[in-house]
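As you look at this complex, bear in mind that one protein chain is not there, while each of the others sits in place.
For reference, chains read A, B, C, D and E in written order, and residue numbers begin at 1 within each chain.
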Amino acid sequence: MSQLRRDPSQAAELLIEALPYIRRFAGSIMVVKYGGNALAGGDEAAALAAFAQDIVLLQAVGIHPVVVHGGGPQIGEVLAKVGKVSEFKDGQRVTDAETLDVVRMVLIGKVNSDIVAALNVHGPVAVGLSGVDANLIVADVRAGDLGFVGDVIDVNPNIIERLVAEDIIPVVATVGSDVDGQAYNINADAVAGAIAAALHAEKLIFLTDVQGLRANPDDPNSVMAQVSVAMIDDMVASGAASGGMIPKVEACAAAVRGGVTRAHILDGRVAHALLVELFTDGGVGTMVLA
Amino acid sequence: MSQLRRDPSQAAELLIEALPYIRRFAGSIMVVKYGGNALAGGDEAAALAAFAQDIVLLQAVGIHPVVVHGGGPQIGEVLAKVGKVSEFKDGQRVTDAETLDVVRMVLIGKVNSDIVAALNVHGPVAVGLSGVDANLIVADVRAGDLGFVGDVIDVNPNIIERLVAEDIIPVVATVGSDVDGQAYNINADAVAGAIAAALHAEKLIFLTDVQGLRANPDDPNSVMAQVSVAMIDDMVASGAASGGMIPKVEACAAAVRGGVTRAHILDGRVAHALLVELFTDGGVGTMVLA
Amino acid sequence: MSQLRRDPSQAAELLIEALPYIRRFAGSIMVVKYGGNALAGGDEAAALAAFAQDIVLLQAVGIHPVVVHGGGPQIGEVLAKVGKVSEFKDGQRVTDAETLDVVRMVLIGKVNSDIVAALNVHGPVAVGLSGVDANLIVADVRAGDLGFVGDVIDVNPNIIERLVAEDIIPVVATVGSDVDGQAYNINADAVAGAIAAALHAEKLIFLTDVQGLRANPDDPNSVMAQVSVAMIDDMVASGAASGGMIPKVEACAAAVRGGVTRAHILDGRVAHALLVELFTDGGVGTMVLA
Amino acid sequence: MSQLRRDPSQAAELLIEALPYIRRFAGSIMVVKYGGNALAGGDEAAALAAFAQDIVLLQAVGIHPVVVHGGGPQIGEVLAKVGKVSEFKDGQRVTDAETLDVVRMVLIGKVNSDIVAALNVHGPVAVGLSGVDANLIVADVRAGDLGFVGDVIDVNPNIIERLVAEDIIPVVATVGSDVDGQAYNINADAVAGAIAAALHAEKLIFLTDVQGLRANPDDPNSVMAQVSVAMIDDMVASGAASGGMIPKVEACAAAVRGGVTRAHILDGRVAHALLVELFTDGGVGTMVLA
Amino acid sequence: MSQLRRDPSQAAELLIEALPYIRRFAGSIMVVKYGGNALAGGDEAAALAAFAQDIVLLQAVGIHPVVVHGGGPQIGEVLAKVGKVSEFKDGQRVTDAETLDVVRMVLIGKVNSDIVAALNVHGPVAVGLSGVDANLIVADVRAGDLGFVGDVIDVNPNIIERLVAEDIIPVVATVGSDVDGQAYNINADAVAGAIAAALHAEKLIFLTDVQGLRANPDDPNSVMAQVSVAMIDDMVASGAASGGMIPKVEACAAAVRGGVTRAHILDGRVAHALLVELFTDGGVGTMVLA
Partner (left out) sequence: MSQLRRDPSQAAELLIEALPYIRRFAGSIMVVKYGGNALAGGDEAAALAAFAQDIVLLQAVGIHPVVVHGGGPQIGEVLAKVGKVSEFKDGQRVTDAETLDVVRMVLIGKVNSDIVAALNVHGPVAVGLSGVDANLIVADVRAGDLGFVGDVIDVNPNIIERLVAEDIIPVVATVGSDVDGQAYNINADAVAGAIAAALHAEKLIFLTDVQGLRANPDDPNSVMAQVSVAMIDDMVASGAASGGMIPKVEACAAAVRGGVTRAHILDGRVAHALLVELFTDGGVGTMVLA
C-alpha cells in the first residue's frame, strides 16, 4: 500500500487530470513501435511484461494500440549461430536468400510470437501479423545490389482495421512482400510510420533507448520537448540528427505529414513512460508535430 | 503545475491502479443520490459545480451515471416564504395540496433544474426527469393521514434506460404519481434505492454529510469500512443506526437485495470523494454488500 | 350510442375523408402550443383531460406531437401568493432573480408536470422537458434592463428528436438558459415557433382562446381562413394584428419561413378542434402559409 | 361538401371513436375474402373500384390487407363459351383436365389480374399470387372421383409474409398444387380460412351478398350480431346454416380455432361496409368468436 | 455412373474452368427469355422440367435468374377452341377485348403457372408475376388500329428486385397495363430486353429454337459467335436479320445499350445449353456485346 493512497486529494487531482485524456483518446488508434533496444539491459522478460501490461491497459480504456516491432539484435544472434557472415555495402547488410530466411524466421517466428504471447497472458487480446498477411505491406527491391532488402511501396491497412474493430491488438512483424509473393527485409521504423499514416492514427510512438531527440547529439541535456517536421528536415540535412535516430525522425515526419496528429519519441527504459505520456499533463521525451 | 507531475513513477503507479477500475466499470450504471446536505456549508454553487464535474468525468470514461436528488432544505425555505406552517405527525410533515404544490415546484422546477443546468455547462449531457415522466415512479398514499405523502410501489425504468442508451445523464426529482396522475411527496433515499434495483445498477452511492455508517452513533472513530445487509437489519433493529441514516441504510440494503452489486455511503463534503472511491484501491466511507 | 351510428353511410363518408389525412400525416412532427388561455373558463381539469386525449390520439395514429406551453396566469397566482409586486417597463414585467425562481418553479414544477401527468394517465407516453434539458433552448438576455428576460438565440432539437424516435411525447416548458447555465424567462409563442422550425415540423398549431386572426381586430366576423406570411408582416406593421396576437402570428410566420409547411391558429375552446382541423376537409381557425 | 362538415362536433365524435380502432389494428393482418357475389348486380366495375378504394385505405393506415378471391360465375361463363358441359356428383362439379385449365386461366389470368389492376390504379401496391407461387397452397385430391377437385392440406404463408413486410397487398387466387406440381380446383372459402389461420391474422372477413348469418334461414330479420364457433357447429349440424353459407361459417370457425381473433360475415353490397365494421363501434353483419 | 468419373483429371480440369465463372456470376441477375419454341418438338413436359432444373441450379450457386416468357402457340390453341378468328393488319393480329382476355388467361393463368409449378417441384423458389403486378410493365396502345396491342413505355423493376433480394425466382408473363389499369398484349422479346435493362442485369439470354444469329439467313453454317450492337443495326436494316429474329436481336441490342453486359441467343433445344454457356470457356450460340 503506497503513500499515495493516504492522500486522496492528490489521487483526485491526478484522476481529474487523466480522465479527460482517457475520454479524448477513446476509440483512437495508436501505433507503438517497440524496439528491442527499448529494453533496458538486463531483464528482457520483465521489460517485455511491463510493456505488455501498458498496452493491455490502453486497450482496457478504449484505445486501439497497434504494435510494430523489428528485431535486429535477435537476427544477429541466429545468423551467428548458423555461421552466416554478412557482407555490408554502404553500411547496409546485404540480404541473400539464406539471410532472408533467418530474418523472416526470427521476426515472425520468434520476436513477434514472443510479444503476442506476453500480451495474451492477459487474455486472448493479441494476434501476430507480418506484412505478408492479407498483403499488409507491399514492398519492392531497393536499388544497390543489396539482395532482398526492400522499401515499402504500399500499405493495405484493411486487416489491421478489421482486427481493431474486433478489439484485437495487432502485432506487426516488419517483413513485406511483392506482388509475386517474394518477401523482403525492410526497415522497421519506416514501416511503423507508413502504417500509422495508412491508419490515420492519432499517434505514432517510438519506444527507444534514448531520452528523446537532442538538439546537439553530443549534449544529453539538449533533449527537445517538441519539434516540427520542418525542423526535422533541417536537422537531418545538417547532421544534427544522425545514426539510428534518422529513420525514427523521418518516420515521425512522414507519419505527421500523412495525417497522424502527433508522433513521439519516448525513453522506453523509463517504466510505464507510455502511460505517463498519454494520460498526464507532463510529457516525456520529444513530440513531433506539423 | 503540481508536485505530482515531477514524480512520473507515482503518476504511473496511480494510473496502473485506476485503469482497471475504469475498464471494469465501463458501460455500467451507477445511481448517485445527491443530498443537499452533502454540500459543505458555505459555497453551494462551488460544491454543485464540483459534483457536476465528477459526474461528467464518469460519463466521459463510459460509466452511465444516474443522479437522484431530494431537496428538503430548499422546500422549507419556500414554505416559509409563502407563510405555510406544516403540521407534523410522528415526526413527519403532513402534506396538504398547497404543500404538495410547493414540494413539486421546488424539487422539479428549482433543485432538479439547477443540477441539470450545472451539468449542461459541460455540453448537452443531462436531462431532468420527475417520477411523473413516462410514469417512472408509481406511488400510492401512505397510511396515517399524512395527506399526499406516498410510498414507491413500482418503478418503470424504461425512460432512464432509453436516455442512458443515448449517453444522456438522467437527473431524477423524487416526486411520484399514482395511476390517476395524482402526485405524491416521497422519501428521496427510498426512491434512489428502488431505481438502482430496477436498473440492476452496478452501484448505488449516497453522497452525504457524514463520514459513513458508525458502529456506535456517538463515536466518530467507529465508521465502518463495510457492512452486510444482515448487519444493517440488526443495526436498525437495535437502534445503532438512527435518524436520517435509517432511510439511507435501508435503501442500500433494499438495493443490494434487489440485485445492485455494491452500495456506498460516502462523505460528499470531501472533494471528489466519488472519483477516489471508484478509481483507487483506497475506499472512503462505508460499503454495503450482500 | 349516438345517432351517427345509425347512418353508416355518413360514417363511411367521413372515414373516406379522414383516412387519407391520417396516411399523409403519419410519421410527421406537429408542434402544438398549448396556452392556458385556451382553456375555456370554468373546468380547467376537464379541458386539460380533453386536450390530453386529442394528443394521445394523434400519437396513436402515427403522428409525433410535441407540446409547448407557457403559464402566465399560474405565474401571476404564485407571485401574488409570495407577495411579490413586479415592476413593468414598456408593458413588460421586469424579472429579478426571485421572480425568475417563481417562473421556473411554476412552469417546470407545476404546469409542465400537470400536462405530463394528464397525458400519462393514458400510459407512459409523455416526458417533460425545459429548455435547460440537453441545452434545448439557448437564450441570451434581452436589452432594456428587464432583468432575466431573454430571447431564443438557438434551439438544439436533438433531445426532442430522440424522444420522438422512441415514440415519446415531449412536453416543453419555455425556460431557456445561456452557456453559463443562467436561466431566462422567454416568450412561449416565440419558443414554439423556433422549435417547430428547428424540427422541420409538418405543422405548428396554436391553441388559443380566439377564433382565429381577424382582418379587423374589432370585427368578430372577419376571421380569416388563411393568410400568407407577407400579409402577416403587413398586418403587424399596420396594427391590424395587435396585442397577444402579435407574438403568435410572428411565431407562425417565422416557423413557415423556417421550413414548417403550415401553421394554424385554432380556437382551443372548441372541443377537439385539433382533430377536426387535422382530419377533415373542413378547417377551423386561421391557416398560415408561405 | 356534405352536411357533415357543418357539424364539427359530430365529426370529432366519430374521429374519437375511429382513431383507437386505427391504432389497435395498425400492423395487423386482415384476410378479406372477396366473392364475386358481393358485387351488387349491375355495375361490376364500380363495385370493384369501391372495394379497391377500401383496401387501399386500410393499407394507408397501417393495416396489412390480404385479399382472397374465387370466381365461380366467371368460370361458368368461359366454360359455356368453349361449350364444355360439366358432370355433377353430389352437387359438385367434376373437374377434368380441360375444366381445370379453364378454372386456372379464369381465376389467375382474369379475376385475380382484374383485382390487382383495380388496386394498382392507386399505385404499385398489389401483387397477384396463386397457390402455386412459392407453394403457397398445398393441396391433395378429394375422394369421390371428382377429378382435379382438391382440399387444402397445408399453407406455406412465407411468400405472403414477405410481401406484407414490404407493404405490398397480396391478392390470392385459390388454385393449389400438390408436391408434383399438379394443380387442383379448391373451395375459395376454405382457402381464405386456412390462410388467415396460417398468418395468425387479426381478422378474417367475408364480403358476401347477404346481410349475415341468420338464426332462421328463412327469416331476414334473424341476422345474428355475433356467434360462437360452438354455435356454428350446432347450426351446421341442425341445418340452420345451409347452402353456400356452410363453407363460409366453417371457414370462420376453423380460422378462429386456428388463432384468428375475430371472423366476420359482412354484406358486401353495402357501400364501404368494411370501413364501417372496422372503424366504428357499430358493427354490421355477423361476428364469429371463440 | 458415367465414364467421366473414371478420369478425375478431366473433372478437375472442368472444375477449375467452371469455378471462376461461378464466383464471377454470384449475386448477379440474369434475365432468361424462355420461348415456347425453344422446346424441341415432342416432349414438352420433359423440356420444361430440364429448363426448370437449370434455372434452379443457377439459383443454387448464387445467381439470381429472372424468367420472362411469351406463349404464342398456346394462345392460338385457345383462340381456336373458342372459335375466335383473328383479323390481321400488316402481319399483326388485331387484339379485341375478347382476344385480350384469352391472351391474359393463357399467359398468366396457364403458361406462367405451368413454369412456376415446374420450378416449385424443387421447393418454394418461384413466384409468378405479370406486368400488372406492382405496375411492373407500363404499356400504352400501339398506333395502327390494332386494338389492345401495346408497347412498353416504362418498367418498374422494384417488385422483381424485392423478390430477388428474398432469393425468389420471378417468372414474368408479358402482359402490361396503362395507368388506368387497362391491359395490353405486348411482344415478349421486347419486354425481356426492357426488364434486363431496368434491372442492370449481367446477362440477357434468349432460349430459342435456332442455333444463333446467321450472317446469311439461308446458310445454317453461318452462325455468328458474337456480334456488336452496331452490326445488329446493320443486319436489321439490310434484311440479313429477319422474321422472328428481329425482335430478339433488337431486344438484345436495346438491353446492351441500356447497361446489360452481355446478351446471348442460344439454342434451347440443346440440353442444358444454359449451363454450358455460363460455366465453360466454350460458348454456344451468338453473343451480343457493345
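Please note the rule applied: a contact is a pair of C-beta atoms (placed from the backbone, for glycine too) under 8 Å apart; a residue touches a chain by one contact, two chains touch by 3 or more.
Predicted, not measured: the structure shown is a model, and the values here were computed from it.
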Visible chains in contact with the missing one: A, E
Contact residue for the chain not shown (choose from A:Val31, A:Leu57, A:Val116 or A:Val270): A:Val116
Interface with the unshown chain - residue positions in subunit A: 78, 81-82, 101, 104-110, 112-113, 116-118, 120-121, 123-130, 132-136, 156, 158-159, 162, 166, 168, 175, 177, 179-181, 183
Interface with the undisplayed chain - residues on subunit E: 1-2, 4-6, 8-16, 18-20, 22-23, 26, 53, 57, 60-62, 270-273, 275-276, 279-282, 284
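Just so it is clear, only the chains that are shown with their structure count from here on.
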Per-chain Cα centre nearest the global Cα centre, belonging to chain: C
A-B, D-E or B-C - pair sharing over half of the C-D contact pairs: A-B
Centre distance in Å when subunit A and subunit B are each reduced to the mean of their C-alpha atoms: 47
Pairwise touch network: line, ring, star, complete, or other: line
Contacting chain pairs - touch in the sense defined above: A-B, B-C, C-D, D-E
